[in-house]
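With one protein chain withheld, the remaining protein chains of the complex are depicted in position.
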Amino acid sequence: MTSALRLSGLSYRHPDSAQPVLTDVGLDLAEGRMTAVVGPSGSGKSTLLRLVAGLTRPDTGDVRVGDRSVLGLPPERRGMTMMFQKPHLFPHLDVLDNVAFAGRVAGRPRREAREAARRYLTLVHLGELASRRTRALSGGQEQRVALARALAAEPEVLLLDEPFSALDTELRSAMHRLLIEVRAALEPTLLMVTHDMAEAALADEVAVLVEGRLAQVGPVEELYSAPASVAVARVVGGFSEIGGVLTPAGHVSALGTLPCGAATVTPAATLLLRQETVGITHGTDPSATAVGTVVGTTRVGARQVVEVSVSHPRLPTAVVRAEVPLGTATRIGECVGLVVAPDAWCVPAAPAAGLAETADG
Amino acid sequence: MPRAPARGGARLLLPAVVVTGAVAGTATVSVLMTAFGLLPLVGAPTPGAAAFVALGGDLLLGLRESLVIATLSTLLAAAVGMATALLLVRSAGVRRRLGALTATVLSVPHLVGAATVGLLLSGGGLLPRWLGVAPTAWPELVGGGWPVAVVLELAWKESAFVALVVTASLSRRLTDLQEVAAVLGADARQRLLRVTVPLAAPALLASAGIAFLYAFGSYEVAWLLGRAYPEPLPVLAQRLFSSIDLAARPQAAAAALVGITVALAVAALAVPLLRRWGVGR
Partner (left out) sequence: MSALGGRVAVVLLALWFALPLVPLGLWSVADRWPAGAALPTQWGWSGWQQAVAEGGLPALGRSAALGLAVAALATPLGALAGRALAWGRSRWHGVSAALLLLPVALPPFALAMGLDVLLLRLGIPGLVAVVGLLVAYAVPYTTYVLRSAYAVTDPQLEDQARMLGATGTQALRTVTLPVLAPALLAAAALAFLVGWSDYVVTVVIGGGRLVTAPVLVAAGASGLGNEPVVAVLSTLMVVPLVAAVLTAPLVARSLEASRTRR
């Protein structure tokens, strides 16, 4: 498999800021695959896309499309296009001419460009709106036209900058389905930035950006089962962080000694427990891993997340979150037993997080 | 229950509509009646088109002169204003320096503009002095055979107006759309021709339309800087209107009526065009 886009050593600092936005970011995108970059707001996600697109110049590093470096090229000659958070349709052109824009500026005759545009418009299910003025469109339609316009540019790489985040939940999942259809039909190489893990799950590979550095790159399952650091776990969400020490027998904490896989060999280690793998039983259940007190509950759809505090005479108190079906009777202050799945995961203790080895394959 | 403040009922429009309608309507009707002899200063009304007949060729020449002045000055103002706007939106540094200058020119009253353009372009003006040309060798830009100074003054002021209107319409969204165009493959020239210019076009047309109407109806610039004959409509009308001969009043009103009619016709032609271009969004 050839790589369609290769980023290496990209760093960028705003001219009037001491803190770098991006530090030494490297990423490899295989042709026809989709990669998502996730990270908290301010982690430099959008800046990364602007560097790739050529809208901003990196301080160091290289951007290669296929075999050639495009660093010296202006955005319009990089063979990429980008979809922004807002649709940014050209108000002076109708829907079809918006989609035909790239064809026209590439020098194709108007008829031909419009014919090609019509095919892309049909692909996003808006064929019948071709002659509409752009201001007569709804928000979801606008973003679909923007997607058709980007696809019609037939880029080697399509960059997506949180393109669906301004839409409501229903429209967003419709756009996600559309993206799956488009991928099946055209197999474009996609690089998408998002802060939504559900959206990132559309991608073949997810890269986690924390404070301007790539903290982990891998399939989305891996981020859930083996996050490289506490910071990655926080971006992914849904983990309980249990401080403790790694010994040959396993991770030792208020929960006891738990056998675990690890991304670390340092003694100070944080045990990461996914909330959906922790079960709750009554306080006297002998099969319980540990016993603690309920300190809070939150309902999430048809489930509820129960926070249980487990104290220990010598070790620091651990707070474990368990996701259980709604209706599992729990009161604040109740004494409950916790059942922890045997395959737990340890990472270096929180403050030392930073740059763990990326655990990609 | 306390009433909510009216959000935007027709009631709120009433004061402005009444004032504008009353003033403009009364004045227009009065011009119309005077021109057709129905409102003499003294004596009985003598209905008819006598005033138009008496003016004859002067009326047509005046109309032509007004149209020539308005057309030339508008074209020049649109070209210079558009060029200025394109430079203003391109860089913040230019915006700081040139922006203040255009705003200054915009705030200069046309009469003052006419006075100073006279001091610049006449035979004894600044330009021939600085270029070392004797007053007698200097072309008659002021009051000469062609309304050069008139056109230049109007174009000078109105180019600042065009520049500010176009800049304001572009500044909001230009950067975003330029970036989109770039990532869709448009180079700098294509971005100018396919994005910036079409985006500016509605504002350019609207401001040029307003500049044309202003130049067409403007009195003081042509009066100060123009030639004695033929006079554009406003100068012709005002000379007749202030004449001691009271019989000249209907003729002044006739010239004014022609001015009103042509201006309204131009506006009526321009508005649908502008609407098609998407002005007023």
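As written, the chain order gives the labels A and B, with residue 1 at the start of each chain.
We adopt the following convention: contacts are C-beta pairs under 8 Å (C-beta built on N, C-alpha and C of every residue); 3 or more make two chains touch, one makes a residue touch a chain.
As the structure is a computational prediction, the values presented were derived from the model and not from experiment.
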| item | value |
| --- | --- |
| Visible chains that the absent chain touches, using the contact criterion stated earlier | B |
| Touch with the omitted chain, as defined above, among B:59, B:78, B:160 or B:203 | B:160 |
| Touch criterion as defined above, residue of B:12, B:60 or B:247 at the omitted chain | B:12 |
| Selected from B:29, B:60, B:193 or B:247 as touching the chain missing from the view | B:29 |
| Absent chain, residues of chain B that touch it | 2-13, 15-17, 19-24, 26-31, 34, 39, 41, 80, 83-84, 87, 90, 94, 97-98, 100-120, 124-126, 129-130, 132, 134-135, 153, 156, 159-160, 210, 213-214, 216-220, 223-224, 233-234, 237-238, 241-242, 249, 252-253, 256-257, 259-260, 263-264, 266-267, 271 |
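Going forward, only the chains that are shown with their structure count from here on.
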| item | value |
| --- | --- |
| Contact set on chain B toward chain A in their complex | 173, 176-177, 179-188, 190, 194-195, 198-199, 201, 278, 281 |
| Chain A residues within the chain B interface of the complex | 53-55, 74-77, 80-82, 84, 86, 88, 90-93, 101-102, 104-106, 133, 135, 149-150, 153, 159 |
